[in-house]
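Can you keep this structure in mind? I'll have questions shortly.
Every protein chain except one is present and positioned as in the full complex.
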Amino acid sequence: MTDIAPAIELKGISKAFGPVQANKDISIRVMPGTIHGIIGENGAGKSTLMSILYGFYKADAGEIWVDGRKADITDSQAAIAAGIGMVFQHFKLVENFSVVENVILGAEDGAFLRPSVSKARKTLKQLAEEYEMHVDPDALIEHLSVGHQQRVEILKALYREANILILDEPTGVLTPAEADHLFRILDNLRKEGKTIILITHKLREIMEITDTVSVMRRGQMTATVKTAETSPEELAELMVGRKVLLRVDKQPPTPGEVILSVKDLHVTDDKGVERVKGISFDIRAGEILGIAGVAGNGQSELMNVLGGIMEASGQITMMGAPLPLSGKGSDGFARRQANIGHVPEDRQREGLIMEFTAWENTVFGYHLDPQWQKGPLMDNKAIRAEAAAKMDRFDVRPPDPDLKAKNFSGGNQQKVVLAREIERNPDLLLVGQPTRGVDIGAIEFIHQEIVRLRDAGKAILLVSVELDEIMSLSDRIAVMFDGKIMGERLPAQTNERELGLLMAGISGEPGKEDWKAVEESLAAVEQEEASQNG
Amino acid sequence: MTLKTTFLGAAATALVMAATAAVAEPALIYDLGGKFDKSFNEAAYHGAEEWAKETGGKYKDIEISSEAQREQVLRRFAEEGFSPIITTGFSFSTPIANIAADYPDVKFVTIDGYVDPDGHPNVLSVLFKEEEGSYLVGMLAAEKSTTGTVSFVGGMDIPLIRKFACGYAQGAKAAKPDIKVVANMIGTDPSAWNDQLKASELTKAQIAQGSDVIFAAAGASGLGVLQTAADENVYGIGVDSNQNYLHPGHVLTSMLKRVDLAVKEAMTEGEDLKTGVKIEGLAEDGVGYAMDDNNADLITDAMKTSVADAKAKIISGEIKVHDYSADNTCPALDF
C-alpha cells in the first residue's frame, strides 16, 4: 500500500471565516479505486473542505497532493485539470438545455458546436454502457427526474475525464430506489478504478458503500477508519462526541379516539396546480401517523392546510368539530385556537423569525394570547422569563434568550420551535421534517420529545422525507405520491423497498420488487410527465 | 467647551460685523425659482446690477431654498440693518406682513405681492397690471395669426399666470372676435417653472391644433416654448424681459414686466423709499410690449397703429381690461 500514491492527499488544511475556524489542520489520504466517505454533522466543515479541494476557497494553510504530486488548486478549472469532478447537492445544470448541451457546456472544443456535440454524443453512449447510466442525450434537463439530473452531473464530470469524483449529500433528493441505483453506479465506477469521495450525514449510506470513512467534528478530523472495522454506533459517537442512541426507544401505541379526520381534501396552489388530489385519513389520540414521500408530492401542502397557511376544499374535523378550510377562521391563528401545534417543515422561513431573538420567537404564533399582554402592551418581561425556562427544559444551547434565532445551530433552532409547540400541550401536533439539518445529538432528543407527547395521549402527524425517520417514529405510515395517498402500512409489516416503490408511485405487489420493474415504471412516469410538459 | 463657544461666537460676530459695517445697504431676496431663471428673478437681478453699476453702490442678495427661510432671511437681514429689503414673488407678502412691525426702521418691498398699507407703514407693495400688457400682445398675436388660432403656455397653474392668460385672450378677441384661443398650463407644482421639455410638447400640441402664435408665461420653461415655435416656423411671444433676441424673426414680441425698473427705483430711493402700494400698468410704463430690430420686420405698420391705439384707450380708461384676480373669472377664456 505504501508504494501506491494516494489519489488525493490533504496535508494540514486550515481555513477560517472571520472568527469561525471551519477547518483546522485537516489531513486525509484517499487511496485510488476506493470510495471514501466523509461524515459529520451540519457545520462540521465537510463542505468547506470539499470547496477547498475544488478550488472555490483558498486554504489559509496546508497542501493538496493529487496522485503523489503537489497540486496548486486555485480555481475549479485547476481542479478539473487535476482530474477532480464535483457533483453538488444542488445541481448546476441549465434547465432548458439538453443533456448533451449541458455535458459539453464549458468544455467545448472550438468555436463551433457541431463537432463537440457529435463527439460528446459518442462519449456519452460509451459511458452510459460502461457504467449503467442511460440518459437520452437530447432530453431537456427540465423534463428529467431528479435522479437522472444527478446522472447528468456525474456524466459531466466523467466527460471532463475526472478520475476523482466528489459527491456532496447525493441522496438527499432521491427516492430509495434512485439512491440504490446511484450506489450501483458508484460501485461500477470504483471497479473501473475511479476514486470517489462521498460526503453525507447518513450513517446507513456510509456503512453500505464506502471502503474507508473519515469523521469530522467541529472543523477537525476526529478519525479515519476502515468501514468494515467500524459500526454505526461508533461513527455516531465519533461525530457527536458522546454515546448516542440511534434507535428510537418507544412502546407500542395505545390509540384512543379519533382526533383529526380528513376527508377528500383537495389543495390547489397559487399557480393553479392541484397539489393534493383528494386524500382522506384519520389520526387517533396517542398515535404517530407518518407521511412518507419524495419532497414535492403534496405533503407540504397538506401540512400547510392543516396549519392554516393554505386554503383548500374538502372536509376536516378536529375532535368532532369541523374546521374551516378557507376564508375566516382558516388561518394559523384559528388553528392554534383549535389546539393544533405546528412544527413547520422549514423552520428558517416559517417556524422562526431568524432576526428575532429567542425570546421573541418563543411566542411566535401565540403573540395574541392574553397571557402575554399587559394592558395595551406586550409583557416582554414575562415572555423572556418563559423563554429562559423553556430553553432550560429543552436544553437549548447557548441558553441565552437574547440571542437571535439565526445565531443558533439548526438543532437548537428546532428545539426552540419544538419547545414552543409542544409545551402548549396541543391535541394534535403537526411535525414537518423535524430533524432536517439537525445534528445527531439533537435528533435523539427531538425524537424522544415527539414520542413523549404521543405517550401523553396526543395525536401526531409526522411528515418526513427521511425514510429512516418515518420507519422508526411512526405507528402507521401513509405514503404520498403526486397528491394522493398510495397506501398505508404498519412499520412492522413493511420495509424500505416497498415504501420506496410506493414513493415512486407504484402501488406494486411484493412480487414486482425487482429492479427492471422499478426502472420501467419510473421511465413510464417520466414519459408521462414529459408529455404533460410538452 | 465654553472657550470654544466663545471663540466660535466671536468669529461669527466678527463676520456679522463685517456685514453690518455698511449700514443701510439694500438687500434683494429672490424667490424659490432662483436668481438665474431667465425671467422674473433674473430681471430683478439685472435691475440691481444696473443700480450698482450706475451708483457704485453695494447690495446683498440671496436665493432662499425653503418656505421657512422667507421669514428667517427677512428677519436676519432686518436685524443686520439692511434697508430697503426687496423681495420678488408674491409669496413674500405674508411673511413681510408678519414681521414688518418688529423692524419699524427697516423698509420692505414686495414685488408682485400685496401687503395692506394700513398697519404696515414700512412696506411698499409693487403690483403690475399684467393683464394690460398681455392684452396688447394678445392683439398682436391675433393680427399676426393666419390660421385663426393663437395659444398660451403657462407655467404653474396659479392665479398670477391666469391673469396673463386672461389678458392675452381678451386682447386677441378684441382684435379678431372669432379667433380661437388655446391655453395650457405646464404643471401644478413648482417644477413647472423649469420644465422645457414639457413646455415644448405642449407647444407642439398647440401647433397641431392650428396655433401659429404662442405666448409663453412660464419662467424658464418659456425658453422651450420659444425654441419650439422657432423650430416649427411659427411665432412665440416672450415674457417679463425682452426675449426678442432669442430667436430673431420668430419671437413676435415680448410682454414686458419691468421688475428690473422696480428694483432699480427702490434701490435708488434707498432709505427714503416711499412706502404704500404702487401699481405699475401701461400708464406707468411698468408693463408693455417689446419692439426692437429683432422683430421690426414682423410687426406691420397696421399692427403698430392698432396696438398703439388700444394702449392709449386703456390708459385713458376707454378700454377696460378685466383683471382675473379681481373675481377669479375671465370673460374671454375658460380655465
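When the chains are written out, they are named A and B in that same order, and each has its own residue count from 1.
Here is the rule we use: contacts are C-beta pairs under 8 Å (C-beta built on N, C-alpha and C of every residue); 3 or more make two chains touch, one makes a residue touch a chain.
Heads up, the rule we're going with is that contacts and distances are computed from a predicted model.
Trainee: Can you work out the missing subunit's protein name as recorded in UniProt? Choose among "Spore coat associated protein CotJA", "Ubiquinone/menaquinone biosynthesis C-methylase UbiE", "PTS system, mannose-specific IID component" or "ABC transporter permease".
Mentor: "ABC transporter permease"
Trainee: One chain isn't displayed here. Which of the visible ones does it touch?
Mentor: A, B
Trainee: Touching the absent chain in the whole complex: find that residue among B:Tyr59, B:Tyr114 or B:Tyr245.
Mentor: Reading the full complex, the residue touching the unseen chain is B:Tyr114.
Trainee: Looking beyond the chains shown, say which of A:Gln77, A:Thr254, A:Asn407 or A:Asn425 touches the absent one.
Mentor: A:Asn407
Trainee: Given the contact definition stated above, which residue among A:Arg335, A:Arg454 or A:Arg476 touches the chain not shown here?
Mentor: A:Arg335
Trainee: May I ask you to list the residues on chain B that touch the chain which is not drawn?
Mentor: Contact residues on chain B toward the absent chain are 5, 8-9, 11-12, 15-16, 19, 34, 62-69, 71-73, 75-77, 90-91, 93-94, 99, 102, 112-114, 156-160, 162, 188-190, 325-328.
Trainee: On chain A, what residues meet the omitted chain?
Mentor: Residues in contact with the chain left out: 18-19, 307-309, 331-336, 342, 344, 346, 349-356, 360, 364-365, 367-368, 373, 376-378, 380, 403, 407.
One rule holds in what follows: only the chains that are shown with their structure count from here on.
Trainee: Whole-Å distance, chain A centre to chain B centre, using C-alpha means?
Mentor: Roughly 75 Å, centre to centre.
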